[in-house]
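What follows is a set of notes on a single structure, which appears directly below.
Removed from the display is one protein chain of the complex; every other protein chain stays in position.
Moving on, here comes subunit A:
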Amino acid sequence: MQPFMETNHSGFDEHRVIHSLKHYLPAQAPLKDFVHHNTLHSFQDRPFFDAIRSASQVFGYKVALALDEYRAMYSSGQISPVVLKKVIVGHKGEARLESWLEKLLQKPYPATGTPRIGSLRSTWKKQYHIDLDSLVHPLLFRILCSYLDQGIAIWGFPVTNRTFLDALREMERHSFTSFFRTRRARRLLLDGTPSISELLALLVGDEALYETYLFDGQFAHQGWSGMVSAIEDGPQTLLDRRQLSLHDLITFELLLEIDALDAHFGTQWQPLSQKLAHKPTDLFANAPVTERDEVLMMWQEAFEWSYYDQVLAGIQQNKLARKQTLGKSFQALFCIDDREESMRRYLEQLDPRCETFGTPGFFGVEFFFQPETGKFYEKVCPAPVTPKYLIKEQGRTTKKQKDVHFNKHAHSFYSGWLISQTLGFWSALRLFLNIFRPTMSPSMASSFRHMDGAARLTIEHKHQHAPENDLQVGFTVPEMADRVEGVLKSIGLVKNFASLVYVVGHGSSTINNPHYAAYDCGACSGRSGSANARVLCYMANHPQVRVLLHERGIDIPDDTQFVGALHDTTRDEIAFFDDQALQVGNREFHQLNRQTFAEALDLNAKERSRRFESIDSSLTPEQIHDKVKIRSVSLFEPRPELNHATNALCIVGRRAMTKGLFLDRRALMNSYNYAIDPDGHYLLNILKAATPVCGGINLEYFFSRMDNQKLGAGTKLPHNVMGLIGVANGIDGDLRPGLPSQMIEVHDPLRLLMIVEHYPDVVLATIQKIPAVYEWYSNNWINLVAVHPETRALYVFKAGDFVDYYPLTDHLDAVADVEPLVESNGENFPVFILS
């Protein structure tokens, strides 16, 4: 065999390669800060289909459904033949329609080829007959996890106040044993820091291969590498901080590899490049577009537009938007979240005089929240924002409950002996009760515990408040006015105030759910939105703020009061805050409205239940609601709720545009009135936040559904919690970023369709203002349609410009009553007109 040698490459630049690695590794933060993001964010600078093809070739991701799945949807009518033809004609022209149609429908395309990643490193196995991964990974993961552990181990890592490598060095130096099996690797670590290129020179030999080798190695355990990279970039994401870098991880891993090879071959072995049969392909080199790629692309587009088209037709056809002349009973602000679509629909159905709005659930108030006696701050605003304000909770009345089963003494020797003989029998009873009569327990993640409704919050900045950790405690009056104005103007609520305006945050209560943060409000960085709702209400009720708002053209009547609330999307419960402070007249209205909310929650629970196998959806809403509550506290229920599954739309515009449509909880909805924002100032603010947040949610679901094994977390049933930061299978497995299969199995992987109600030229000018926002649309990671606010004419964004769009769907079925529909089946519904 001819050893492979090549020296014409430019030198190996460690920093550049590490930077590039960090770019491609999964970016998911530890579990407590779980925020949805585009799984393939590293490819986002390229057009969508090019990018996913590339990602698939390099990393072996599955980025489309199987051909059979598309074809089955075509046969069942979910993909419309008309739309399919239109898509084919759009790409291939009228002349080639027939031949391509035949290819899409008939021709077999076996999946071929293997991903490029890992091929260089597989030489160890093929030529040296040594399985480096199984020799190195288990120990590496265990040491790494122990170093990062946030509180599972009883005896924690002995050295945590130094960098990872220094800590290891310190322990190796003062120990009778070693993590290494042989001398050389240990000496390399102890005698100063070996550079990565020095180690690679030993292992690989040829500088031209270093980069590929590092990619192969890190992507052999992308879960851990991604976590290390995320922690390096945001050390504050760990409550108990660590100084860890990808550089240290790579260095230690290379040392372990040298160690394993030394243990197996002695110190005399040849570097990898000496036995390399042929040069590996450059990882990111372009690869030709195959016919299969094109076929899958057209199927995916047809799949998406079959649904989009109904929605757009619905927007043009629905006539329910009658002018409201009656007085308003109440107004309610909800989060943009798709789970609130049905809730708003039911409120409007039960009380036609009410009005609902949607806006990102941090309600424009960005701050760190510190619960009383909490040792840390919680960020309660979108992840990219770094707030300058701190709001503290004071006078908490509820006690924190404990669960003895998490007591670590059960794991030790003598106390374990006592505990297993006493507590053990209590466990049997607890287990029995939870299986037959599940109830709330301290081990839950509960949305209502985020903030105590009876406690005070330091919302208003007073002079005696000294800054804490460079954060201002509370907001000043002008700062408050800015925020209230910002929210109200962006959603178009500037006049006709009802006497009660509810601001409803949301959260989720689940048990046995390591991904609990993903179920809470994404706009609050994976926390519940209760504090934000309360804070906004306080501000809007503040007399001095109202004076300032009056000056800015927002006239809130004196008898209008804002009431904060929290909607628990798992249990479908609502809690109102500070409602004892209501004026006498409003108190009565509030009692009535509470009733409306309660009924809407029952109905909402019923609509959700159609997706739950264990609940009979034909029961009464009250009965179902009870079952839904039990579900949220059942240990054995891996699907307490379905979170954002089936999301497909984001609608920015007046409620009138969608009020007559049954959107099946698939739409994120942001209220917006073009009339008070002719030049798109507020629209920019909305899109700036909604684009990455909604796009992130959508694409995380999209890719976790497309490839649940490599881009998702697989089934959650065997998951094991590692160091409180991630989940893995078994005890030796790599971390599993992404969403577990239980969260995505009912999800239809459609890219988000952003629908904006404004003149197309304004929309275009707005999205072009920020390149990072524009990239989502220009590269089609999100599809975009503008709706003409007066004519409801449609314009789709294509190749940098808006072009006319005429829906192909000419008829949508109408339903008078949603309840029978909900009882009918658990599948995704087409769009219906509510009559």
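Note that in this section contacts are C-beta pairs under 8 Å (C-beta built on N, C-alpha and C of every residue); 3 or more make two chains touch, one makes a residue touch a chain; residues count from 1.
Please note the rule applied: contacts and distances are computed from a predicted model.
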item	value
From "Sulfate transport system permease protein CysW", "CO/xanthine dehydrogenase Mo-binding subunit", "Energy-coupling factor transporter transmembrane protein EcfT" or "NADH-quinone oxidoreductase subunit L", the hidden chain's UniProt protein name	"NADH-quinone oxidoreductase subunit L"
Omitted-chain contact residue, chosen from A:S42, A:Q349 or A:S427	A:S427
Residue touching the undisplayed chain, where the options are A:A445, A:L642 or A:M743	A:A445
Hidden partner chain, touching residue among A:E253, A:E355 or A:E637	A:E637
Touch criterion as defined above, residue of A:L120, A:C145 or A:I755 at the omitted chain	A:C145
Residue touching the undisplayed chain, where the options are A:F164, A:F179, A:Y682 or A:F797	A:F179
Touching residues on subunit A - with respect to the absent chain	31-32, 56, 60-62, 111, 114-115, 133-134, 137-139, 142-143, 145-146, 148-158, 171, 174-179, 220-223, 239-240, 371, 373-376, 400, 403, 405-406, 410-413, 416-417, 419-425, 427-428, 430-432, 435, 442-445, 449, 511-514, 516, 613-614, 634-639, 707, 709-710, 714-724, 728-734, 736, 742, 745
